[in-house]
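For this view, one protein chain was removed and the others were kept in their places.
On to chain A.
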Amino acid sequence: MTEKPKNYSRRDFLKTTGIATGALIGGGLIGGLVGLNVDKDDQHVSDTGNTNHEMGTNGGFQFFQNQREFNVISNATERIFPKDDIGPGAIDLGVPYFIDRQLAGQYGSNTKEYMQGPFAVGAKTQGYQSRLTRASIFRQGIAVLDEEANKRFEKGFSSIEAEQMDEILTAFQNDEIPMTGVTSAFFFRLLRTATLEGAYADPMYGGNRNMDGWKMKEFPGHQMSYINVIDKEKFQKIAPQPLGGM
């Protein structure tokens, strides 16, 4: 990654401009413009400064309906997997876009899961028992994250401070937030797993941008052979390779 002067993060930018609240200025159009402004007009505003990031911020949504939903997921996943001195966080890795694509497809519509009734609440250890698809659970989860932020801090989720976001996410994780047809702990579990998937899946799925997730973990991705590596005492660094070639 190229060194860039420390500026404010994309989230800070959204927050200071007031755009992230969504309540003031709704709609993906503005969201799109924000991305353009940030990355095209002033490279220094973006912390990553790579072209993938630029493409991503203008990538459009397959599942999310507006910038507000996207911002809530962006902020929530960033708290789960934050940017810090060891590397990029969920937003710079493209995790929100990864989740958008997943929710628009088979994963979101539960096409390979048994979704026949009757539905009943079981023991946690009996697993997924909601009649809702993952896409519906995420949509509701986003709305409830916003509601909870408004209830506690009189602002939308994307406008509160990082510690306040953590407080709310912890309450979700501890199953303290009422949801309809699903528990908040279940939603949190899905969200956490999807965040890690987006950070580390092959970049063709829209996350793990620039293979930065793999680079952090020194995971070489798709390689044909490690037969000359496997018995070596010393750690062998190998440049990562995605499935699609790059």
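We take it that a residue touches a chain if its C-beta (ideal position, glycine included) is under 8 Å from a C-beta of that chain, and two chains touch if they have at least 3 such contacts; residues count from 1.
What we mean here is this: contacts and distances are computed from a predicted model.
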Seminar exercise, completed: Per UniProt, and picking from "Glycolate oxidase FAD binding subunit", "Gluconate 2-dehydrogenase alpha chain", "Biotin carboxyl carrier protein of acetyl-CoA carboxylase" or "Monovalent cation/H+ antiporter subunit G", the hidden chain is "Gluconate 2-dehydrogenase alpha chain"
Exercise. For chain A, which residues lie in contact with the unshown chain of the complex?
Worked result: 79-82, 84, 86-87, 89, 106-107, 110-116, 118, 120, 122-129, 166, 169, 173, 192, 195-197, 199-202, 205, 213-214, 216-227, 229-233, 235-236, 238, 243
